[in-house]
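Have a look at this one before I ask anything.
Up next, chain A:
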Amino acid sequence: MTAFLSSINYSAWIVPVLLLLPAFGAVGLLAHARLSAGDAADKRWREARLLALAFFVAEAILSLGLWWSVDPAVAGWQAAVDLPWIPQWGIRFTVGLDGISMTLVLLTTLLMPLVILGSWTSIRSKVHSYYALLMLLTVGMLGVFVSLDLVLFYVMWEIMLVPMYLIIGVWGGERRLYASLKFFIYTMVGSLLMLVAILYLGSEASRVLGSPTFSYDFILNNVRLDPTTTLWLFGAFALAFAVKVPMFPFHTWLPDAHVEAPTAGSVILAAIMLKMGTFGFIRFALPLFPSAAMNPAVRTFMVTLAVIGIVYGALVALVQPDFKKLVAYSSVSHLGFVMLGIFALTVESMQGALMVTINHGVSTGALFLLIGMIYERRHTRMIADYGGIAKVVPIFATILTIVCLSSIGVPGTNGFIGEFLVLVGSYKTQPLATIIAATSVVFAAAYMLWALQRIIYNPMTKPENEGLKDLNWREIGLMVPLLIAILWLGVYPKPLLDKTEPAARRLVESVQTAAARTPARATNGAR
Partner candidate 1 sequence: MQVNQFHSLFYAFTFYFFGLVAIASAIAFVTRKSPVAAAVWLVLVMFSLAALYVMLDAQFIGAIQVLVYTGAIMVVFLFVIMLLNLGNPSELADARGKWGYLAALLIGLVMLAEVMALTRSNTIDRMIPPDLAAKAAAAAAAPLAGGVIGPIAAPLFNEYLLAFELTSVLLLAAIVGAVVLSKRRTNAR
Partner candidate 2 sequence: MMIPAMTPEGAHPLATTVARLVWLLPLLPLLGFLINGTLAMLGVAKVGPADPSAGHDEHAHAAHTGGHDDHAHHAPTRHKFAGIVSLIGPGVLIAAFGLAVACFLAMRGVEMEHPYIVTLYQWMPVGDLNLAATFQLDQLSMVMVLVVTGVGTLIHVFSVGYMQEDPGYPRYFAYLNLFIFFMLILVLGGNYPLLFVGWEGVGLCSYLLIGFWFSEKANADAGKKAFIVNRIGDFGFLVAMFLMFANLGALDFGNVAAKAAELPMGGVMATTICLFLFLGCAGKSAQIPLYVWLPDAMAGPTPVSALIHAATMVTAGVYLIARSATLFSMAPTAQLVVALVGGLTAFFAATIGLKQWDIKKVLAYSTVSQLGYMFVAVGVGAYVAGIFHLVTHAFFKALLFLGSGSVIYAMHAAYHATHKHDDAQDMRNMGGLRKFMPVTFYLMWIATLAIAGIPFFSGFFSKDEILGSVFARAHGSTLADASLLGVPGGTILMLIYGLGLASALMTAIYMTRMMLYTFHGPNRTGEAERPHLAEAPWIMTGPLVVLGALSLVGGWLNVPALLGAIGPVGVLDHWLEPVVGEAALRTTLGAAPHMTHETELMLVGVAIAIATAGIAFAVWRLKPAALVAKKDAVAPQGIDRILENKYFVDEGYDKGIVQPTLDVSRVVLWKGLDTGIIDGLFVNGSALLARAIGWMGSQLQTGQVGTYAWVLLIGVITLLGAFTFR
Partner candidate 3 sequence: MLVEALALSAVLFTIGVIGVLTRRNAIIIFMCVELMLNAVNLSFVALSTLHGATGQVFVVFTMTVAAAEAAVGLAIIIAIFRHTQTVNLQNINILKG
């Protein structure tokens, strides 16, 4: 495989192609919308979704080669491309991958076809725009993961926002306008401070270099800031990422956005977009500002927020009447684990955080897909409207149970590996926080199983549910890869862990050594 990939010079072109293909796809869809304007609505709809699926499948297949071509043990960036973009300001199109971003890119590209299949029949209005926006969104998401130029990163970061805003606002539920606006403004406000920080970093870097630059590598290796500035810049970055993660108390956009978004929107939000926040911490906030990240006060603060998020998310999820909202709050809880793992800063916890990142993408994505499927049949998300449906939809019930168990973190599923690694690693540096976080295993079981019971178990009291039809082959087919991922990652996570291990280790070590290089005043400043 590796030989074949190098024979076609795969790593030289793959990243730009991955970014361009969905962009072309969007254009292609809009062209199709123009060309087929006279056709019957039904025919246009069918053609549009097929076209979209074809593009995303092509994207997924193309991206698969990354698994082999990216060698995690190599220290530098791989599949890197560096082109001038806006030379006057030193902004370059610099992209590249390491083990961490490679897994996230694969998560994105592999999930997107499933997302398309998940909204195969549910989206019938303005389909061309819908799929075009999804493609644009993919460009943004992949761009964030691969960018190695701060301005490019920021542009990609903001590109994501617009399609998602429109997807929620146009195809969403009843309160979609409120939710989409809230989502947009919340995230935007968070990222503006990051823009300021990026510009500051750029100017500092340009001062050092003598010509303008925003290169991540250059800033990482050459820009040395005084502790107070570092703290401020870290804060600006952290705010942007914390909103996206979302960390308590910046999480309130999430339940609204999740609930109102169409299925595809919810899945992408939960599975990929939330990961932008944690990825941002891993790629930017920690390595660029190690002294701030290692500052005991900052660390305690972040870990406290993470732990509050874990327990608080679980407790609030416990009492949600709306299943989507419940899952949204459970995301707050799960992402808290990621943050705990990141700021505990041990190799184990960092690896665990990455595992939870992937796992949450798989399990919560699957949960939202399932909710979408049952919503399409019953047009309600209220837990109280169901009950006893395992009798009529056994396939759905079985899959839902497995996915819920994965979300709870039952051993044998992927959820356990992530949570266990985070906790076992975090205990070394943050014992108290870890113990408090571990209580969420109880709450997680409580909210998930209680909801599961009220949906698929118990007596069937609602006559509307008696005619429910089980999942069809398309829906089963799209869940199967997710179920395989759940079990595979739970039983044999080693291949994935191997891919991220060197990068995680380098990160932890570099942050610790870099922080050791700039001691003293950082801690004083924060006290």
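Convention: contacts are C-beta pairs under 8 Å (C-beta built on N, C-alpha and C of every residue); 3 or more make two chains touch, one makes a residue touch a chain; residues count from 1.
As a selection rule, all candidates are chains of the complex that A comes from, given by their letters.
The structure presented is a predicted model; accordingly, all values stated were derived computationally and were not measured.
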Every option in 1, 2 or 3 belongs to the complex, but the one touching chain A is number 2
Per the touch rule, the chain A residues reaching candidate 2 in their complex are 121-122, 182, 185-186, 249, 251-253, 312, 315-316, 318-320, 346-348, 351-352, 373, 376-377, 388, 390-395, 398, 405, 410-412, 416-417, 420-421, 423-425, 427-428, 431, 434-435, 438-439, 441-442, 445-446, 449-450, 453, 456-460, 466-476, 492-494, 497-498, 501, 505
